[in-house]
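Notes follow once the structure below has been shown.
Yeah, one chain of the complex is gone here, protein chain that is, but the others are all in their spots.
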Amino acid sequence: MSVGSSEMQTLPSNPEPDRGRPLWLDILGIATVILVLVDLFGALLWVPREVQMGDVQRIFYFHMPSAWLALGPAFTVVFICGILYLWKKELLYDRIAVASAEIGVVFTTITLVTGPLWAKPIWGAYWTWDPRLTTTLVLWFIYVAYLMVRSSFPEGHRRARLLAVVGIVGWVDVPIVFMSIRWWRTIHPTLVSAQGMDMDPSMQAMLVFSLGVFTMLYVYLMVVRVGQETVASRLGRISQQIHIR
Amino acid sequence: MGDIGFLALGYGFIWLILGSYLFTLARRQSALRREADRLEEELSRKA
Partner (left out) sequence: MGFLTRIWAIAWKDILAELRAREMVLSMFLFGFLVILIFNFGIEPGLREMNLVRPGVFWSAFIFAGMLGLNRSFAGEKENDCLQGLLLCPVDRAEIYVGKFLANCVFTIVMGFFVFIFFAALYNVDVLAVGFPLAVIVVLAAVGFSSVGTLFAAVSVGLKARDVLLAILLFPVMVPVILAAAKSSGVVLDGSGLGSAGLWLGLLLVYDVVFFSISVVTFEYVVEE
């Protein structure tokens, strides 16, 4: 998994294809790869084994940051960019929004896959209707729908407007969904709770580190993706100009 | 499937999902490059 070196020759943030990528982007990419590998090593080998849950608990160091990044920054950025776009009409906001939505879906998928795989050996069931995980599932559907709307319309301001509205409605819905599921589950208490982990200082440090690494991964992917969208729309405009003459 | 099995599966999926996304990013990048090359060629033909 080598990010940023051979596959991506055309530059994301610098629109001229024959010039190289800016150095900082390469450095960011390589640093991200290294830190992710360090994170993996730390989670699998360095951090001590959790007393009650055993080795499976190690997946938590990747599960939790993914969940946090998806529920928190990723989709909030979609919401804020939606509002900013409707206000300023700058397509850049639309590009940032779609990048964040895509990466958000990636992280949400990771959360939804690792959650059950963690739950099964510990609590005996793949799915426990835990409010956080269930809300994450609904969230997944909302933003997949967002991406589907995106691919159903041609590029432009109309699509950006529609996406902004969908992004706003989706984001406002999430806390309401979470509350309703939580109330639903307190009437029939869940078998499990996400707490119940004994975390000693090194484990906490590991979690914080992992969170930082995932944030960095998010940022790097965002830069690359937004850059791609910018280049794509620029090429589109150039293509139009060529064909008009 | 033991503890380690689920762990391995979990990490495996994470790499799979991240890898697929990076792969689609790379593919889009190549498509962009090809498009840019095509436009350059058209421009030079029309010039």
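So that you can tell them apart, the chains are marked A and B in the order they are listed, and the count of residues begins at 1 in each.
We take it that contacts are C-beta pairs under 8 Å (C-beta built on N, C-alpha and C of every residue); 3 or more make two chains touch, one makes a residue touch a chain.
Nothing here was measured: the structure is a model prediction, and the numbers come from that model.
Judged over the whole assembly, touch between the missing chain and the shown ones holds for A. Listed residues A:43, A:133, A:177 or A:223: the one in touch with the omitted chain is A:177. Listed residues A:142, A:206, A:221 or A:235: the one in touch with the omitted chain is A:142.
In the full complex, chain A touches the hidden chain at residues 86, 138-139, 141-142, 144-145, 148-149, 152-153, 158, 161-162, 164-166, 168-170, 172-173, 176-177, 179-181, 183-184, 187.
To be clear about the criterion, only the chains that are shown with their structure count from here on.
Centre to centre, using the average C-alpha position, chain A and chain B are separated by 16 Å.
By the touch criterion stated above, chain B contacts chain A in their complex at residues 1-4, 6-7, 9-11, 13-15, 17-19, 21-22, 25-26, 28-30, 32-33, 35-37, 39, 42-43, 46. For chain A in complex with chain B, the touching residues are 1, 3, 7-10, 12, 17, 40, 44, 54-56, 58-59, 62-63, 66, 102-103, 106, 109-110, 113-114, 117-118, 120-121, 221, 224-225, 228, 231-232, 235, 238-239, 242, 245.
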